[in-house]
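Every protein chain of the complex appears in place save one, which is left out.
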Amino acid sequence: MSIIVTARDVTRDYQRGRTRVRALRGATVEVRRGDFLAVTGPSGSGKSTLLHLLGGVDVATSGEVSFLGEDLGRLSVEARAALRLREVGLVFQRFHLLPMLTAIENVELPLAAARVPRRERRDRAAAVLERVGLADRLRHRPSQLSGGQCQRVAIARALANDPALVLADEPTGELDRATSRRVLTLFQELNASGTTLVVATHDLELAAGATRRIEVVDGSTRP
Amino acid sequence: MRLAAALVAGLFHFAVPVVAASSVGGETGSVHPDGGMPQQGRVSCPDDLQVLVERPYAARAGIEAGSTIRLRSAPDAEPCPALVAGLFEPQADPSKLMGTRPRVLFHLPHLQALAGREGEVDYFTVQLRPGVDAATAARDMEPLLVGTQVWRAADVVDRASTTFRVVSRFHAAIAGITLVAGGVFLACIMVLKVQERRAAVAAARLAGIPRRILMGWTVAEAALLSALGGVAGLGVGFAASAAVNAYYQRAYDTALVFSIVTGEMVVQGFVLAVVLGLGAGVVAGARLFATDPLEQLGR
Partner (left out) sequence: MRTVLTVAGVAVSTAMLADMLMLGGGIQQSFGELLESRGYELRVSPKGTLPFDTEATIPGWGTLRDSVEGVVGVGRVAPVLAMSVSAELEGGEAGGSGDVTRTLGLGLDAGNRSLYEVVEGDGPGVGEVLVDARLAEALEVGPGSRMRLGIASEFGTWGRSASVRVSGTGDFVFATARDMPVAMPLADLQALSGKEDEVSFAMIRVGADADPEAVRAGIAGVADRVEVVTLAGISDKLDERLSYFRQVAVILGSVSLFVAALLIGTITAVSVSERLGVIAAVRAIGVARRRVVGDLAAESVVLATVGGGIGIGLAVVVAGYLETILAGLPGLPVAVRFFVLRPESLATAYGLVIVSGGVAGLVPAMRATGREVTELLHREEP
């Protein structure tokens, strides 16, 4: 099984005014192709920070993050952005869809940024939306969709570029129990068809549904 | 030494630049005699020709009290030497603002002699006894002085200040446009402020605070905001007015006051600002309460 990303003994300090916050103090993770990894832990323990480091959104203060064999710490800001665009899909708690764009246009966004031709963009976005069960909502705007539907659009957006890794931070945080279950089912389906997933969550049901689980406590990982 | 204002209109050239004979407006009225056609009579240089020269021009031309200048009534006339008896500060006369010709004051007989127009004047002014109505006097006087026109000083002034009245109207129009722009700006800011506070207001409404009170707060806030802006604007206005006066008094070398901030304007400006604020507040408030509070609390 091939390794997608590894983080070895990483720390991350945030400077806030004069005070320094140590969000991570020695975290180690390995994500392999086909994993469905749940990251749990108390609030403020550093789950989001860890996800950001794994996806190259942020760089570690110390330690090494290696993404498909590439040391993320050595990449420039633009190079990391380009890498994310190609290889990482991101899902947020608050969806963060562009309100003036339709569902399909939101999904097309990363494809457009990656300069995929218009025709192909349309087709691929429609196909991904169909995969998440929204084939009949292509032309709706976020305001015309329910929370669960919005999150599925956001998941479709994360899948659009066919990334090596999908990172979801608290994807069910704004959803009710029933809707959360449907998101879990979707994740499981995606994982079954080969998508690698890392999900940070407080949702025990979601965590239980993953194939592997690590806990972050006070900035350190525990298996 | 008494210097009468010279009243014959003509051109007087000394050295190279031109000096026109000055005309001085009357206090109550002017009467213009039927002097027949002006005839270019024999020009003779008066002995002891003395004149006053306008101070700003004298400064530019390097003329001082005691200088001797040469004057002539026409470009090809014989020049007459004249002693500059003194300089005078030009009256602050709006109608002379755009004119660039400096003025020289003569004894009337001197100018008449110089221009070859003995016994002629262009106009003279009449001071009426207290209590006499100028319009009536003018009407009564005209038939007595055949071939003349009698003007009330007020009419003369009125004609002279047309420029300034037009410019004032222009300013008023500009002010109107500015007001529209200011109002739109204010409404825009208020809408933004209100939108920022949507959730809080929605919560307050759900908590049972009546719409009327919330609306009152919104409107009051807008009025306060624009009142503050108005005060700041008045400050800027005072400063600008002072700057305008300083600049134009220098540019035109005059004591005329170009920009006056009156109490009335202060009140007007302030009231307008507050009214505008109230309007903007109502617009923003209406917008705020048009939607259902539950909806505002949602995503």
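For this structure, a couple of remarks:
As written, the chain order gives the labels A and B, with residue 1 at the start of each chain.
The working rule: a residue touches a chain if its C-beta (ideal position, glycine included) is under 8 Å from a C-beta of that chain, and two chains touch if they have at least 3 such contacts.
Owing to the predicted nature of the structure, the values given are computational and were not obtained by experimental measurement.
When the whole complex is considered, the residue among A:48, A:102 or A:195 that touches the unshown chain is A:48. Here one chain is not drawn; of A:35, A:169 or A:203, the residue touching it is A:169. Only one of B:65, B:132 or B:181 touches the absent chain when the whole complex is considered: B:181. Residues 9-11, 13, 16-18, 20, 23, 30, 32-39, 74-76, 98, 100-101, 122-123, 147-149, 151, 159, 162-163, 165-167, 169-170, 173-174, 177-178, 180-181, 184-185, 187-189, 191-192, 195-196, 248, 287 are the ones on subunit B that touch the missing chain.
As for the chain not pictured, it touches subunit A at residues 48-49, 52, 55, 57-58, 78, 80-86, 88, 90, 92-94, 96-99, 109-110, 113, 157, 169-170, 173.
Going forward, only the chains that are shown with their structure count from here on.
Each chain gets a centre from the mean of its Cα atoms; for subunit A and subunit B, those two points are 71 Å apart.
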